[in-house]
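Encoded as structure tokens, the structure appears first; notes follow it.
Left out: one protein chain. Kept in place: all the others.
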Amino acid sequence: MSHQAAPPDGVVRVRLFAALREQAGWGERQIRLEAGTASAADLWRQLALGADVPTTIRVAINQAFAAPDTPLRPGDEVAFLPPITGG
Amino acid sequence: MSHQAAPPDGVVRVRLFAALREQAGWGERQIRLEAGTASAADLWRQLALGADVPTTIRVAINQAFAAPDTPLRPGDEVAFLPPITGG
Amino acid sequence: MPTPSPAGHPIVVRLLEAPFQPLELLDAWQRSREPSMAVQAAESHFIGRVRPTTASGAPLEALELEHYPGMSEAQLQFLAEACAARHGAGAVLVAHRVGRIAPGEAIVLVAVQADRRGPALRCVQELLEDLKHHAPFWKREWSGGSGTWVAGNTPL
Partner (left out) sequence: MPTPSPAGHPIVVRLLEAPFQPLELLDAWQRSREPSMAVQAAESHFIGRVRPTTASGAPLEALELEHYPGMSEAQLQFLAEACAARHGAGAVLVAHRVGRIAPGEAIVLVAVQADRRGPALRCVQELLEDLKHHAPFWKREWSGGSGTWVAGNTPL
């Protein structure tokens, strides 16, 4: 895992939380997008987190909720959020 | 207006509040029930407060809400309450 | 100081003739609850304050709160107990000013503890409506030196 202030082109930062983080065994990675990785849903497959993003998992891009098929841009922070249990 | 700890037989204490008290010009009286005065509604007429008790006026007997036709007993405290505006 | 109800739902009712600080009352109430009971996970409050204007928009000098001594305390206790029982609330505090109240001063405080947020929130809301309609209090607005009895409750 590397922490760089300005990630190079084609790199996104991926974050996992809570149960999802523990299941995957990591919480934060800088990932170089492979050819054909255009969205958070594609990234989910590239990272071997599963086939499709489960409907219970929400996606945030740059700390705002987003649809899993939203196109990614280099430098984006993509987070996969298990069901929320705050309050 | 008299204040007696134990009113004699046939006497009830009548109380008026707020706008009703000011319209009548008095707030508390000991009243000897006339023949035929069996209920708060009868008392309303006996005191010349009006014909029927208006539906906006609520009756309390011994500090609990009661129907206007509830029979009165000597010693009762009967109150006529204009529309409530608390809280 | 009113005593808690002998029923299952501890009810505290306060009728106050002088200005009160709602948060101080809440603090004392919370402290009085802590030793006696298990943690109540949810607590909801409502504080009502006197508006600076009359219903017709004139500057308000003061609000006068007339009540029916004896019956007002009994009704607040009855309404609070009924509401607590209906919602399974664990504890209720009701404080209500009487007499002359200045703009900005607190006039009513309702607080409910319950095991879940639903009962706590609903009991505060219902009890507030209940006491506006079924506890013998009457408001008179003083403005420009003259007093006007308030005709009805403000809308929700």
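For clarity, chains are labelled A, B and C in written order, and residue numbers in each chain start from 1.
Basically, a residue touches a chain if its C-beta (ideal position, glycine included) is under 8 Å from a C-beta of that chain, and two chains touch if they have at least 3 such contacts.
Treat the numbers as computed from the prediction; the structure is a model and nothing was measured.
The shown chains contacted by the absent chain are A, C, with contact judged over the whole complex.
Annotation: of C:L16, C:A42, C:A55 or C:A74, C:A42 touches the absent chain (contact as defined above). The chain that is not drawn here is touched, among residues C:L26, C:A55 or C:A82, by C:L26.
Across the entire complex, the residue among C:A55, C:A74 or C:L121 in touch with the chain not shown is C:L121. Contact residues of chain A toward the unshown chain are 15, 17-19, 22, 60, 63-65, 79, 81-87. Although one chain is not displayed, chain C still touches it through residues 23, 26-27, 30, 38-52, 103-104, 116-118, 120-121, 124-125, 128, 154-156.
Everything that follows uses one rule, which is that only the chains that are shown with their structure count from here on.
One simple way to say how far apart two chains are is to compare their mean CA positions; for chain A and chain C this gives 50 Å. Our note on geometry: chain B versus chain C, Cα centroid distance of 27 Å, whole angstroms. In chain A, no residue touches at least two other chains.
Among the residues of chain C, none is in touch with two or more other chains.
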